[in-house]
Structure formats: structure tokens, C-alpha cells
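The complex is shown incomplete by one protein chain, all other protein chains being positioned as in the whole.
After this line comes subunit A, so read on.
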């Protein structure tokens, strides 16, 4: 009985000392801890392997690559993190002679980046270190070599092998070494011509040809420092058996370090006591100062002591806990959208009175993402670059009303795409100059979708008057291959069928699971499909390469899912990717985008708008699609949070007491009847 009694005692005591629905231990009361949640555990936390958005949430607070994005400025701007300055590439020709910054790309044999890191930066405390361990250039070089480690399967090894001098050869050498030796591969023993230490605080990376986008990679965890001692320590069998590998326990120089990782349950980050401190930015974009985002300018970051991420499989508990104040911020699911946001007469989103009464704030930003419907260019019906097939795709692009789609299925959270580039990237054009003239007209200062009659005209010219093949008289039937098969998708797919029916075209939805869908895409047996791309870095190359011929999916296994091959587009892409941002590059991008609008291999969908809600006590929140190391900027007004939580979470006993009373009262007549029956005499 004692344990049961003890449990009850703990329960009653805890109920009396604060809100009964407090999901956190009492020891955390009054502390500057940020509470957040995840629905899917991170698969990889090794910086050489991790490439998912739900992993970078943790990695970006722990690891420090040499560069980072300015947190407030737009368009996105790279600034040094551990580097003392932004590296400027030195171009050399095939004989190693230096070239000028404006040298033509075809003459450039290599771009040499020399990166100088600031002294006095220390790693977090770790069992692998004898004492305080200073960050050196060798740690960065070590990590570049790890990209070639055969056991790590770094997702960017293939890409970087094309650029970093000697990386592919290092991969082959490491593969041989891994076969002969078991356990830890000490990367210091394997030289890499493309990544070398110059001195204690300087290292050099040699990149083949001209690759201006390389600096963006230097702001990602793939290029974060890795001390060899930690790699050796985490490769021990004991560490592997204890799940303490680098893939589960990151070790870095950043403002936070991991102090708890209970797989698929809870992740806790705490201040790194060895962190040097970083000053809060004193400049931002227009309006940031007025919004109070620069109030902490000059103060030393980070402000928050800990961040706790808890597994929440279901959206309902997450949302309700946010409303009760147990989570500091939340996204908005479609189920809760109407409860949180209402759309004004002018189409602007604003919080509902209930949300405003709680002091909740709404932050929106257009994601650097493009959703589109792709046509398989290898398909005999919808593919091909000839006039007939192009007009068919153009007709469909007009018929599918994306504005309606956004209003119905995305709660208005998105802007119709006029091309492959989302806003915020160089090359994106706004206003009349930025519309897709195949689909829109510019009327009264805004784009207006062309009438369906125009689509019918194009369809007739494509050889399908009234949706029938002019040659055979048979109705045109198109197929959408999709993974969306659930009940929630039915309305959306019905809507899509309706859009095609505007042109008397029948759309057949071929539902398939993820694996079969991937097979179809690899084999090029799909006809129409839905796809999307989220930017790795804010450069137009990162979207236009999705339509570059040599990147096609069928045959080359690339990311060009539509298998679009246009020699002129490919030529311009090669030219554009090596150019510096400026009017000349903009002109090339304009030509490429115009080409895509005419060819229409994508039915341009939309760029989603991210909506984030946060409580008033969480400060310095500004959505940033590129920088993931935002935790160090956040500040929490702990007292305000405690007051709000207490006020919002008072237990209500009247309900349960009433329920018990009703049940008891309902039984009284039965009890009386029973007594009467028991006391009755036989007659």
C-alpha cells in the first residue's frame, strides 16, 4: 500500500502547489526555458549527414559553420559567424596563375577560398577533451574530409565531389581504408588537396571552376568544425552501444549544447558555458526597430538558458498546450486556422479577438519554397517541346485556378507563383514585370488570370478542340500520379478534376504509395505529378537547376523531376550560375524564366506563407527562411509567462463534482426500490 499512498501524496501535493495541468517539473519553474515540440524525431544529428529541416533546428544552435545569415536583414545577407570576414574567392587558371575577380568563368580552373577564423572560440565541455578546447582551422578541415567518409553517406558528397578538389579521390581512398580497418577512421591521416590548414586559425578550400554559390554552403552545418577527439570518442564501441555517437549527440562551439537526448521523447539544449558571447544585432530591415526587434541591440546573446523539445505526435494536444501557455510558439494547422486567424476584407490576415486577448502575436513570411504541378516531358501526350504539346500545357496552366486553390485549401496562406523563383531571391521580379504572361494579364495594378476561353483556344490549337483529339475524336484523358490518397485529399483532388473539366478534359487520379510513386518518378512512367522544392540557399541557381537538362531524373537521377531538356535553357543556366548578382545576371534569369513560362514544364503553383504564433512573453521573433540559429536571439519574459500560465490554468472542479453528484442522485431511487423489494413480505 505504501507506494500507492506515496503516489497519491505526490499527486495531491503537486496539485496544490500550482496548476494541475502543468506538464513540466516544478524544478523548472521561473527559469528562462523555451518549450517547443517535434512530431518526428531527428534521424541524423551528424553535421555531415543531416539535411532535414527538423534536424537543423538543433544542429544550428550547437554547430557553428564559418558563416551565418544576418537574422534581420532582407534580402538575405551572409555575415561571418566564426570567420573573421566573408571569404573572397581567388581565381586561378589551369597553371595556377591568379586571375582577376572579373575573369571569364571558362578561364577559371579553381576558386580558392581562404577562411580565417577568430581565435578564442572554445568547444562546449565534453569528455573527449582534457580541458578547454579551442577551435582551430584543423577542425573545419577535418569535417570537410568527413563528407567523404563511406560510412556516413553524406547527402552532399556527390555534389561536393564535383567541386572540392580531391574529395572524390578521398572517398575512394577512405572506402579502401574502411574495408581493411575496423572502427574509427582518423581523417587527419588522409590528406585532401581541396581542404588544407594554412595556420592555426586559417584554412583553405579549393573549388573546381567558378562556383559562387559555394559560400552559401559555408553557412550550413556540413561545413561546421569537428574536433578529431570527439570523433574518436564517439566512435568507441562503448559510445555506440550507449547511443552516444555523433549522429545522436552533437558537439560544437555554438551558444547551446545538448544535455538530454531521449530518443523520440525529449531533447534538451542548455547554454554552452564556454560560449564566447555574441552581440545582438543593432541593425535590421525597415520596420524592425519600430517593431521592437532591435530593443536588445548590443546585449550579449544568448538570452535563454535552456530549450526543451518534447515529442507531440498529435496536433490537438500541441495546439491546446500552446493555448494554455505550456508552449511558447506554434504553427497553425488547418483545423485550428479559423480559431486563430480571420482574413480581413482586403485579404490581410489578422488574429481573432480570442487570440488577441491572450496577447498572442502572429508572424507571417513567404517561404522560399515553390509548389508546382509537373508534366513529365518524356510523356507522349503532355511532354515535348513542340507547339502542340506546349499549347496543351499552357491551356492547363490557365485552367487550373491557383488563386482559388490557395483560398480553399491553404486558408489563403500563399501567393500564386509566376515562375519557379520565390520572393526574397535574387532574380525574382515583383509587379507587372514579374507576371507570367501566358497565364495572367496585368489589370488595374494586379495580375488577373486569363479567361477560360483563352485556354480553350490554346487547347484547340493543340489539337484537342472541346477536349477531344481532333484526329481520333476520342476524349482527352490525363493521369495524375499522386501519393495523396487519404480522405483529406479527396476534396482537393475533386477540385483538381473540376479544373481540368473546364476544358472537357478528364483527369484520372492514380493514387499510389510513397515508394511506388518514387519508382514511377525514377522510371519516368508518370504523366502529371505534384512536387515542391525548398531552397537550400537564397540563390536562383538553387531553383533553376531543377530544370537543367543534365539534372533530369530519368537516366541521370537528378532533381529535374519533369525531365525538361531545353538546350538554350541549359546554356543560359551554365552562364547564369557562375555570374555575380547584377543587371547582367538578372537579364539572363529573365530570359530563362520567360522560356519556362512559354514551355510550361511546370504548372506553377504557389509559394506558401508561413504563419507562426507566439505568446507575448517570447521576444525577438522574426521569421527567417534561411537562418536556423534563431534560438540565441530569443528572449523570454519569465515573470509574464508565469503570471499568464497561472491565470489561464486554474482547475475547474464544478464540472466533475456535478457529474459525480448526478450519478449518485440517479442511483438513489434504485436503491430505495431495492430496499423496498428486500423488505417486502411474500404474499
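What we mean here is this: a contact is a pair of C-beta atoms (placed from the backbone, for glycine too) under 8 Å apart; a residue touches a chain by one contact, two chains touch by 3 or more; residues count from 1.
Following the convention adopted for this analysis, contacts and distances are computed from a predicted model.
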Options "ABC transporter permease", "Cytochrome P450", "Alpha-E domain-containing protein" or "MmoB/DmpM family protein": UniProt name of the undisplayed chain
"ABC transporter permease"
Among A:98, A:151 or A:359, the residue in touch with the chain that has been omitted
A:151
Check the options A:51, A:190 or A:228 and report the residue that touches the missing chain.
A:51
Missing-chain contacts on subunit A, rising order, are 6-8, 10-11, 14-15, 19-23, 25, 41, 43, 51-52, 150-151, 153, 155-159, 240-241, 243, 245, 247, 262-265, 310-314, 316-317, 320-321, 324, 326, 513-515, 518, 536, 557, 559, 649-653, 655-656, 667, 669-670, 673-674, 678
